[in-house]
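Below: the structure, in structure tokens.
A single protein chain has been omitted; all remaining protein chains appear in their positions.
Order of writing sets the chain letters: A and B. Residues in each chain are counted from 1.
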Amino acid sequence: MTRSARSRSVTLNALIVGFLAFWLLLAIFPFFWTLWGSFKVEGDFFSKATWQNAVFGPLTLLEHGSAFTGAGYRGAWIQEEFWRSALNSLAVVVCVVVFSLSIGTLGGYALSRSTYRYAFWLLLIALVFRAMPPITLVSGYLLPFYQWNLWGHLPTAIVVLVAINQPFTLWMLTSFFRNIPKDLDESARVDGCTQFQAFRHVIIPVMWPGVITTGLFSFLLAYNDFVVTAMLLSKQNQTMIPKIASFLGTTQTEGNVMFAVSSVVSVTAPLFLLVMFFQRQIVSGLTAGAVKG
Amino acid sequence: MHKTLKAALSLVALLAAGTAHAQTNCGATTGRVNIVGNEFPAIKTVAANAAKCQTGALTVKSNLTANHQRINVQGMQGNPAEYTSAVIATSSIVALMNENVIRPLDALVAAHGADIPKNQLITIDGRVMAVAFMANAQHLVYRKDILAQVGAEPPKTYEDMIRVGKLIRERGILRNPIGGAYKAGWDLAQEFVNMYTGQGGEFFKPGTPEAAINNPRGVAALNTMKALSELMHPDFLTHDSNGTSAEWKAGNVALMNMWGSRTGVLMAREGNDPKVADNTAVAAPMTVGGGRIPATTLWWDGWTVARNISDEDARATFLAMKNGISPAILNDETMGQAVWMIAGYKPAPVNQGVIQTMAMGAKPYPMLPYMGLLHTALGDGLAAFFQGRKDAATTLSDIEKAYATAAREKGFLK
Partner (left out) sequence: MRHATFLRFFLPTAIAMLLFIAMPIVSVVVQSVYAPHDRVVIEVENCTPFGCTKSTAIDQAATQKLRDENPLGRFVGGTIYVDRSHLAFAEVAEAWRQSATAGDFAARLMNLPFYKALAFTLTYLVFVTPLSILLGLLVALAVNAIPRILRGPTIFFSLLPMIVTPLIGALILFWMVDSRGIIGAAVQWLANDPDLSLKASTPLTWVMLIVYGTWSTAPFAFVVYYAGLQTVPQDTIESAMLDGASRWHRLRYVVLPHLMPLTTFMFLIKIMDNFRVFEPIVSFNAGAHAQSLSYFIYSDLGGETRLLSSAAATSVLTVAGVLVLLSPVLVRTWRQFGKA
């Protein structure tokens, strides 16, 4: 790759850099605007007078004596104890990713290696499952969950999220496993391994790029989920997104909207570290695969 | 007699204030209480005060969420029901009544609620089904300085409002002087309900679930709303009450029909441009088309007790909720949270709008089993008229058709 980079023409390089810069501007600007605005009061950031209020913050100045204020952050993290929801979210997200990937890799691997027609039909059924709007499914859970005292607990939400996420995980992992040459595990089978041993010793070491990418989406699904967590979790088990929604509420209470904005901004930092870490994993997984292949 | 009661109440209030953190004796010592309701400060206050009844054998939990309408029916359908009490409003009690998940409170009122004022009891078909604790209504909010600039009095009718609005626009003071929660959906439907009520319209053929809004009164209501919308910001179909409040705070609007519960933050100096906040005033709701009844509806919020729970839990719930709305909950902080229907409540100037709405004899929002279906049909169907895609009569007739489809599914119409 480095060699080909060297051989690229100047025009192409300029084109690539220009395009990326344009895209990054589009991708980052709304977030940057949010970051900047999270230090203002609601009247400035959500001003219907002019957008310049969000830049200069006249009301923030009037109220706090400075154009910047940490009131949103203080309110969310200290007064409203947002950290509790952050911890709940952490538990939900970690469990959902681990369970989704554990059962999903097994299933996805089986689907990618089976040559029988039923594997296709299973994938098709999974697709139908995913086509069902989640809100309909969740409304269906309410009655039995209340009846059996399952409603409101974190494990319930985790299991539901894992299940709802399975069709997507299966499809994605199947696509990735198909990209791993069949000769790999077949030669292991010839060497006398069982299917599971072949999976463990040959496939697992090379599957990480696909698994981590799928994991990223499981992560985002659990992390950004609103439908399941808002309807199935009780107040004390609330995760971040329903908590943020409760800051907004049906009737917005003065200042609470800024709690929502500042909470969103403050949970982005750990995500940055996470992506930086796993970005390396994708590459290292590839190297492992390249050596073996 | 009345005086002694008041004295007793203030004594209770004093005692409760003195022992705010200590245990409150609510009269129940065992049982399970679990409250589901919307999340706003007044309801939080009620739930927190109900929770003060908690003892070793009496548990009080609550689940206050904006999602409450999506979970309360299912949460009360089981046996025993997860929620022993749902906090609801004029329109949402109907869903619980329709599914038969709340119990009549007559026996509990007789045994433990003799001191609850009669007017707080919501009776349906002669049976007490809920206890109300706060009121709300939409009424006029205006800018004193701008009305003074054009030499106009606060309008008493919608015709006046349109005239004054045009005057403000002509003088070049504001481009879009009128505001309103006209977001397509629930809000827009609510404004139609107000205007149609003001025109003296009835929503259904008497005693039947058959919608009857496609008539001259309905058309007149729509035309008044259209005339108002022409004086609003072109984005009016996306403005809910939050968006309308933001327009107000930015000083873009001089007249609007707004919820009483939302006006407090508009008049507070905190977080507002002082020029706007200091000049914001409230007044009685307006009438329309020469009608006597104001073009608005009255709303109450109250609590209910679930049907599918043991009598012990029902008693505990009743007593805890009663404590949640006792006069003792009123203090400097909670006083401004709502127009409380609790003895000892002193309305602030900002609450005058709601108080005057009640005094003018405004109608309550219709508590009919099928009103919610019509409200939804209105919310989906009205936008086409404001976008100029349909005339008023076609719009209303299409809404009647959409309503009939839903009402047939629900078994109200054959």
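As a working rule, a residue touches a chain if its C-beta (ideal position, glycine included) is under 8 Å from a C-beta of that chain, and two chains touch if they have at least 3 such contacts.
Small disclaimer: the values here were computed from a predicted structure and weren't measured.
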Looking at B:Asn34, B:Ser91, B:Ser245 or B:Asn323, which residue reaches the missing chain? B:Ser91
Pick out which of B:Gly151, B:Gly172, B:Gly207 or B:Gly290 touches the chain that's been left out of the picture. B:Gly207
From B:Lys183, B:Arg217 or B:Lys249, residue that would touch the chain that is not displayed: B:Lys183
Which of these touches the unseen chain: A:Leu59, A:Val93 or A:Val162? A:Val162
Those residues of chain A that touch the unshown chain are 1, 4-5, 8, 12, 16-17, 19-20, 23-24, 26-28, 30-31, 33-34, 37, 45-51, 54, 102-104, 106-107, 109-111, 113-117, 119-120, 122-124, 126-133, 135-137, 139-141, 159-160, 162-164, 166-168, 170-172, 175-176, 178-179, 195-196, 199, 209-210, 212-213, 216-217, 220, 224, 226, 240-241, 244-245, 248, 260-261, 264, 268, 271-272, 275-276, 279-280, 282-283, 285-286, 289-290, 293
Using the touch rule from the top, list residues of chain B that touch the missing partner. 69-70, 73, 90-92, 94-95, 97-98, 100, 119-126, 132, 135, 183-185, 207-209, 233-235, 237-240, 243, 250, 298, 300, 341, 358, 362-364, 366-373, 375-376, 379-380, 383, 386-387, 390, 398, 401-402, 405-406, 408-412, 414
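Please note the rule applied: only the chains that are shown with their structure count from here on.
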State, to the nearest whole Å, the distance from the C-alpha centre of chain A to the C-alpha centre of chain B. 38
In the complex, go through chain A and note every residue touching chain B. 41-43, 46-49, 59, 62-63, 139, 142-143, 146-147, 151-152, 230-231, 234-235, 242, 245-246, 248-255
Show me the residue ranges of chain B that touch chain A in the complex, using the header's touch definition. 38-41, 62-67, 70-71, 74-75, 77-78, 81-82, 241-243, 245-247, 249-252, 259, 261-262, 265, 268, 270-274
